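With one protein chain withheld, the remaining protein chains of the complex are depicted in position.
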Amino acid sequence: MRHLAQSSNAVKKRKGILGGLALVAVATALCWSLLVAPPDAYQGEVQRIMYLHLPSILIAYLSYFLVFIGSGMYLWKREKKDDLLAHAAAELGVLFTVLTIIEGSIWGKPTWGVWWTWDARLTLMAILLLIYAGYLMLRSAIDDEQRAASAAAILGIIGFLDIPLIHMSVYWWRTLHQPPSILRPDKAPWENVHPAMLTALAISFAAFLLLYFYLLSLRYRVGEMRQEIKALRLEREV
Amino acid sequence: MGPWGYVSLAYGIVWGVIVVYWFVLKRRYRAAETELNRLRSSEAAGSHDKD
Partner (left out) sequence: MTLVKQAYLLLCKDLLLELRRRDSLLTMFFFGTLLLFVFHFAFDMPPDKVAELAPALLWLAFLFTGTLGLAQLFQAERDNHCLDGLLLSPLDRGALFLAKTGFNLMLMLAVEVVVIPLFWILFNLSGWNLLPQLFLVTLLGTVGFCVLGTITAAITLRARARELLLPLVLFPLMIPVILATIRCMEMVLKTGSFGDATPWLRLLLGFDVIFLTIGVLIFDWVIES
């Protein structure tokens, strides 16, 4: 009997611990973000959304970086595990990008008065969403598994390499067409920040990271199991 | 909608979506695990038959 990677009890326990840690961190982060940290001098309570928004952005970029690494490794070594990583990271990346956009939009309404402005950050996130949603669609549109993995890997690499160029072009575009604003909320002075706010931010970052890796390990394992199921089913047909 | 309204909207949606995704993932996980165990045990049974 030969099996692909087996999820032994030790691995499952590690995942459980990670999940537990993530839960504790998230609970702590919520407490700090909503109760302990004081409201911002300029933005008031609404600034608390930043404790969601900034970690979400980090997680999205981290995810896309993992897609890049997974894609590159897959094209180089052709090992299934790299492709599984890329796929899982892409799915989570899309999830957190959607969340980032929603958070940014909700923060924008009381701050700028509108649900959407074509400001650099939101626009950038929207473009990334389009690229990686396209990645997921490409994967599901190709029937042959190996071809789908290869095609997606190419897109994973090209998409990531395009990000700095998209960054530059969108930021230049926005600084040329700067809408007049008396208050520039996203340039609030960070020097006079209350230490409790920085702690809240740090805890939020940690919580999101732990949560992310927990979800990633789950999603990765699901992909791995599906692979093995396919292989076993194929064997039986033969 | 007051400031706390926006904060609860944001936190509500974000954590709501994350919890839902986690549930869906857990369900897929369990389904895959069950199917995998089923296939493995029937494969073991099949190979025993051959002996």
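Read from first to last, the chains carry the letters A and B; within each, the first residue is number 1.
The definition used in the following text is that a contact is a pair of C-beta atoms (placed from the backbone, for glycine too) under 8 Å apart; a residue touches a chain by one contact, two chains touch by 3 or more.
For clarity, every value in this text was computed on a predicted model and none was experimentally measured.
S.K.: Which visible chains touch the chain that is not shown?
M.R.: The chain that is not shown touches these displayed chains: A.
S.K.: Thinking of the whole complex, not just what is shown, which of A:A27, A:A41 or A:L130 touches the missing chain?
M.R.: A:L130
S.K.: In the whole complex, not just what's shown, which of A:L23, A:L75, A:L209 or A:A231 touches the removed chain?
M.R.: Result: among the candidates, A:L75 touches the missing chain.
S.K.: Would you mind spotting which of A:I17, A:V36, A:I158 or A:A202 touches the chain that isn't drawn?
M.R.: A:I158
S.K.: For the chain not shown, which residue from A:V67, A:L122, A:V170 or A:L210 touches it across the whole complex?
M.R.: A:V170
S.K.: By the contact criterion defined above, which parts of chain A meet the unshown chain? Give residue numbers in ascending order.
M.R.: 75, 127, 130-131, 134, 137-138, 141-144, 146-148, 150-151, 153-155, 157-159, 161-162, 165-166, 168-170, 172-173, 176
One rule holds for everything that comes next: only the chains that are shown with their structure count from here on.
S.K.: Roughly how far is chain A from chain B, going centre to centre by Cα mean, in whole Å?
M.R.: Each chain reduced to its C-alpha mean, chain A and chain B end up 18 Å apart.
S.K.: Across the complex, what residues on chain A touch chain B?
M.R.: 1, 3, 30, 34, 44-46, 48-49, 52, 56, 95, 98-99, 102-103, 106-107, 109-110, 211, 215, 218-219, 221-222, 225-226, 228-229, 232-233, 235-236
S.K.: Flag every residue of chain B that touches chain A in the complex, lowest number first.
M.R.: 1, 3-4, 6-7, 9-11, 13-14, 17-18, 21-22, 25-26, 28-29, 32-33, 35-36, 39-40, 43-44, 47
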